[in-house]
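Removed: one protein chain of the complex. Kept in place: all other protein chains.
On to subunit A.
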């Protein structure tokens, strides 16, 4: 992920610029008809009101079929606002669109690659659907944390952002946690918890699985349940649906 695209000023400066990547919902507009638009929007919101409340939204124009010059941004934004959706900007279109966006106080983003349509939020619990959608494409930010010393019994190492890389053993009674993946270049004898903020794509990698407990996004297994597959072997622990699975590494 982009880290510190631009650093401004010194330590004393009251702010600094940082590069960041955020997953946003894009409304891919095919055509605009005020009545149809409002009706469709209302239907969607009724299915998943929590998902849409204060949703930051980008209007995507990559698939727009009509004449962009005729598109009334003010009407579109107003309609979104009345339904508590916050339009941040416009993606795609030409210089004219850019000018129109500026007039409507919207940010303009260059045309992106065609994103895959979001899973219909109505299908799952709405709030959960939102987090999952974010977790999906939003890999952990930052370069993570690298530890070169053994993690001893009673010690805890936590990487609140990104991955945790440990180039030494993790002792019994030690605990390592990360928002992203956990890599251990040594035996894992303590507890390892990956994806502690709910990233179900996180994995735990270790050179010898002898853990007291492994957990990915809150789903855990204790030592007793790990004996049958990959015990004392190089392994990856990942989440498959709701089940933790242990895959052998490099064999």
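To be clear about the criterion, a residue touches a chain if its C-beta (ideal position, glycine included) is under 8 Å from a C-beta of that chain, and two chains touch if they have at least 3 such contacts; residues count from 1.
Criterion: contacts and distances are computed from a predicted model.
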Among "ABC transporter permease", "Phosphoribosylformylglycinamidine synthase subunit PurQ", "Septum site-determining protein MinD" or "Sarcosine oxidase subunit beta", UniProt-listed name of the chain not shown: "Septum site-determining protein MinD"
Residue of A:49, A:66 or A:154 touching the missing chain in the full complex: A:154
Residue touching the undisplayed chain, where the options are A:24, A:41, A:104 or A:172: A:172
Residues from subunit A at the interface with the omitted partner, ascending: 149-155, 168-169, 171-174, 187, 189
